[in-house]
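And then chain A:
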Amino acid sequence: MQNVLLMIVLIPVFAALLTLTLNDRAHTIARSIGLLGSLLSALFALAAYIAFQRSDAAYQFVLTIPWATINNAFAGTPLTITFAFAVDGISLPLVMLTGIVSVMAAVRSFRVITRVKAHYVWQMFLVSGLYGVFASADLFTFFFFLEMTLVASFFLILIFGQERRQYAAFKFLIYRGIASVFLLLGFVGLAYALASSATAVSASQYMAYGPNFMSLNLLQLLDESVKAPLALGTQTWLFFVFLFAVLIEEAFVPFHTWLIDAHEQSDTSTNMLIGGVLMKVGLYIMLRFVVSMLPLALAKYSEWLAVLGVISILYGAFAAIAARDWRRLIAFSGISHMGLVLLAIGSMHALGLQGAVFMLVSSGLLTALLFYTVGAQAERTGTYEIGKLGGLSKSLPVLSGVLLVAALGTVGLPGLSGFISEITLFVSSFERFPWVSTLATLGMILAALYLLYAMQRTTFGPAQEAAQEGQGIVRDASVTEAIPLIVLVAFVIAIGVFPNILGVVVHPTVQALAGRIGG
Partner candidate 1 sequence: MVALQPFLALGVILFGIGLYGALTKRNLIIVLISIEMMLNASNINLIAFSHFGVTPNANGQVFALFNIAIAAAEVAVGLAILLAFFRLRNSADVRDVNTMKW
Partner candidate 2 sequence: MCLYANAFIFILVFLVLAIALPIGALAVLGPLLRPNKPSKAKNSTYESGLEPIGDARSRYNVRYYLFALMFVIFDVEIIFLYPWAVSYLTLGVFGYVEMMIFVVLLMIGLIYAWRKKVLEWM
Partner candidate 3 sequence: MLNWQSSPLSGTGFLGMVIGGVLILGLILGIVTYLIYFERKIIGWMQLRIGPNRVGPLGLMQSIADVLKLLIKEDIVPENADRSLFLLAPIIAFVPSFMVLALIPFTATHVFTSNTQVGLLLYLALSSITILGIVLGGWASNNKYSLLGGMRSAAQMISYEIPLGMSVIGVVLLTGSLNLNTIVVDQSRHIWYIIPQIVGFVIFMIAGLAELNRTPFDLPEAESELVAGYFTEYSGFRFAFFMLSEYVYVFALCALATTLFLGGWSGPFLPSWIWFAIKTSACIFFVFWVRATMPRIRGDQLMGFAWKVLIPVALANLVVTAGVVLL
Partner candidate 4 sequence: MLTFTQVWNALGPEIVLAIGGFVAMVYEFMVTGRAKQGTPWIAVFSVLVALPLTWSKLHAALATYSIAVIAVDDFGTIFSLFILVSALLVLLFAIASQARLKLAFEYAYLVLFATVGAMVICSALDLVTLYVGLELLSITSYVLVALHRKNVKSSEAGLKYLIIGSIASAIILYGLSFLYGIAGSTGLSRIATALQTAYGSEPGFVYLSMALILVGIFVKISAAPFHLWTADVYEGAPTPITAYLAVVSKGAVLGFLFRVIVWLFGAKLGEWFGLVGWIAVITMVIGNLGALSQRNIKRMLAYSSIGQAGYLLIPFSSLSSSTLASVMWQNLSSTVFYLFAYSFMTIGAFAVFGVVADAGGSEDVHAFTGLSRRSPWLAGMMTLFLLSLSGLPLTAGFFGKFSIFLGAIGAGQIWLGVVLFATSAIAFYYYFGILRAMYGKDPEGDRAPVRSSPMQHIVVALCAIGTLWLGIFPGPVTDLLSNLHWFG
């Protein structure tokens, strides 16, 4: 099982390379390769889930491939860079999420009819990058795959987007590029700080690790940060570097505009991957690096996180109310929900952290579902504008039904995945920040308002012009279209009803993590 993660990451790359060799017109083969690649990766992810040691909080399936050594990297200390893969209870659910969403996106991409080959190539690269980000156990590996997602998404937006796709693609590139810079700075700073503090603590540790001491390997860094925690000053500036990167990555207010443009201009499958998976990366960074290795700074500035989270929640909610376009609405709603996760992290509690992970997965599934449905509707009616849609429940009962499930799930209806996430999350945040959390609940209430209103406008009510025009023939979801919907809905319900399928995996890790921050 040791290579399972490597397989997961590499299969999409092979699929992409295979697709590259195809003829430009071999659309069907390209689609099949794309679907098969995604499916195979997802199956391996499932295998990893099954083989995962439930009770173990530590990293599993560790695989380290040495890559390069920079001698004298810092005043005589060599720096080893590796390709290292491993998952724990936080990253495994996200790997699973990637698997589910990527397969659905691959199915969805059947609808692409121009430049099919290029679409699948970039999509496979994006998927591989996403897997890589979550499965990596080395700062360099992480960064590498993050950049891979950046380039791949750039091209997906650029080639397959709407009218203003160039603007959106470049905005996406620049924002996330800058975020990457800060991330890299944070990474190097982290590695450097952990190395230097360790040498200060004891020479024997240094000797024990030998020349491999200065490393970007996450396992070693974690180990080191437990043995010799960083000084508060160091933690603080690293914390802010990471925070800044995450704010941009995660499109928190005021850095949110790039996400709105990207979502508005992308095609559906890209939106599913970006909104469903890529937008979870920033908070994953928060959980992975900040919570585990900078606990002092986190404790000191956790209020900041809560406040930033609430600002995003409320801003996202109000902006979503004002949104006239479904995609904008989903984007703002996503920002709003991610603010919730930030708040949960700020609560510094095991339950909150668990809620955060749940929220990431749940929101990923629901966002993908929403984008899928909305995209499918727009394909038929030719518009995303809420005001122009209406009365679709008659002509499109399946799609409308799924939209309803998705909206309800996002709002937090019990029995769906959103509820269990929100409830765990709020429990812990109320304990720590009662006032702020009250404001956050207001955001959730607003979410119910805008989502249900928009859904109601679209699904029920009088049929609008656009819906009627809809190229004459309006057909409900075909079988191939319905499968992803059903699968996604099934997962949403499964998590809502049996939270333990996630919980058993997440819980031990989160407990261990919370132990570090005193939760």
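The set was built so that all candidates are chains of the complex that A comes from, given by their letters.
Side notes on the structure shown:
In this text, a contact is a pair of C-beta atoms (placed from the backbone, for glycine too) under 8 Å apart; a residue touches a chain by one contact, two chains touch by 3 or more; residues count from 1.
Here the structure is a predicted model, which is why all the values come from computation and not from measurement.
With chain A as reference and 1, 2, 3 or 4 as options, the touching candidate in the complex turns out to be 4.
Remark: chain A residues 67-76, 78-79, 118, 140, 143-144, 147-148, 150-151, 154-155, 158-159, 165-166, 169-170, 173-174, 177-178, 180-181, 184-185, 188-189, 192 touch candidate 4 in the complex.
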